[in-house]
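With one protein chain withheld, the remaining protein chains of the complex are depicted in position.
Just so it is clear, A and B label the chains in written order, and each chain counts residues from 1 on its own.
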Amino acid sequence: MTSILYIAATILFVGAGLLALYRIVRGPSILDRLIASDVMLTTLMLVIGADMAINGHTRSIPVMLVLSAIATFATVSVTRYVSKQDRAITGVERQPQDPLAKGDS
Amino acid sequence: MTFDDVLDLLAAVGLLLGAFLSLAAGVGLVRFPDALSRLHAATKPQILGLIFIVAAIALMSRSWSTLLALAPILVFQMLTAPISAHMVGRAGYRTGNFNADILHVDELDEVIERATRDSADGAAAPSGGASGERTDPSGAVPL
């Protein structure tokens, strides 16, 4: 049973990691890459945790702790340096006159 | 089926749910249309996934000291994830990293427009903060 669990969890986590990697590579803006690398980091935390749960040890808890504590700093420090030039190249510019964007409230 | 088996089963279920939510976050990251939507996908399923995995570890090891060591992980993550989501969301809104065409209603934009109109008329902007800073001509995100 453990091996089935092992295989299923591996497939799911590898899928998540690959999808996050795709978004990191494709962008299009630095914020997308930032969000995706955050997901990648959390996925890594979950993998470490899943390893502990499946193999029944608790040695990597400090690693998870450090990751959960420092993940925020990276995100916050990068957002400080995001500027308007980093807008997605293919993204839609904000159009004040666009009737769709106005809504009806 | 003994009590231990039940706990093992619960831990396995928690593990799979955590892995599933992690995958869902990845799928959302790829499929959602703009940066702010992707931010939603990155935050919420991941937190619950972490909770499930942490619960699985606790159920597997069944000791109080493990539980105590796991608690700070959740505390850190639950307190810091909203803050980093807010920082990214604010930067994303200010730099226009979202698709305004799929916004049903944008009440912040209305406030900003009113504020810019007011200050253009010579009156002081009605409130600082949100509206004042975003019209900053330098384009950088002030913090």
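One rule holds in what follows: contacts are C-beta pairs under 8 Å (C-beta built on N, C-alpha and C of every residue); 3 or more make two chains touch, one makes a residue touch a chain.
Please note the rule applied: contacts and distances are computed from a predicted model.
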Among "3-oxoacyl-[acyl-carrier-protein] reductase", "Glycine--tRNA ligase beta subunit", "Multisubunit sodium/proton antiporter, MrpE subunit" or "Transporter", UniProt-listed name of the chain not shown: "Multisubunit sodium/proton antiporter, MrpE subunit"
Those residues of subunit B which, in the complete complex, touch the missing chain: 20-21, 24-25, 27-28, 31-34, 36-37, 39-41, 43-45, 47-49, 51, 65, 68-69, 71-72, 75, 78-79, 81-83, 85-86, 89-90, 92-93, 98, 102-109, 111, 114, 126-134, 142-143
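Just so it is clear, only the chains that are shown with their structure count from here on.
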Of subunit A, residues touching subunit B in the complex: 1, 5, 8-9, 12-13, 15-20, 22-23, 29, 31-32, 34-36, 38-39, 42-43, 45-46, 49-50, 52-54, 56, 58, 61, 64-65, 68-69, 71-72, 75-76, 79-80, 82-88, 91-96, 98, 100-105
Touching residues on subunit B, where the partner in the complex is subunit A: 11-12, 14-16, 18-20, 22-23, 25-27, 29-30, 34-35, 38-39, 42, 46, 49-50, 53-54, 56-57, 59-61, 66, 69-70, 72-73, 76-77, 80-81, 83-84, 87-88, 90-92, 94-101, 103-107, 109, 113, 139-141, 143
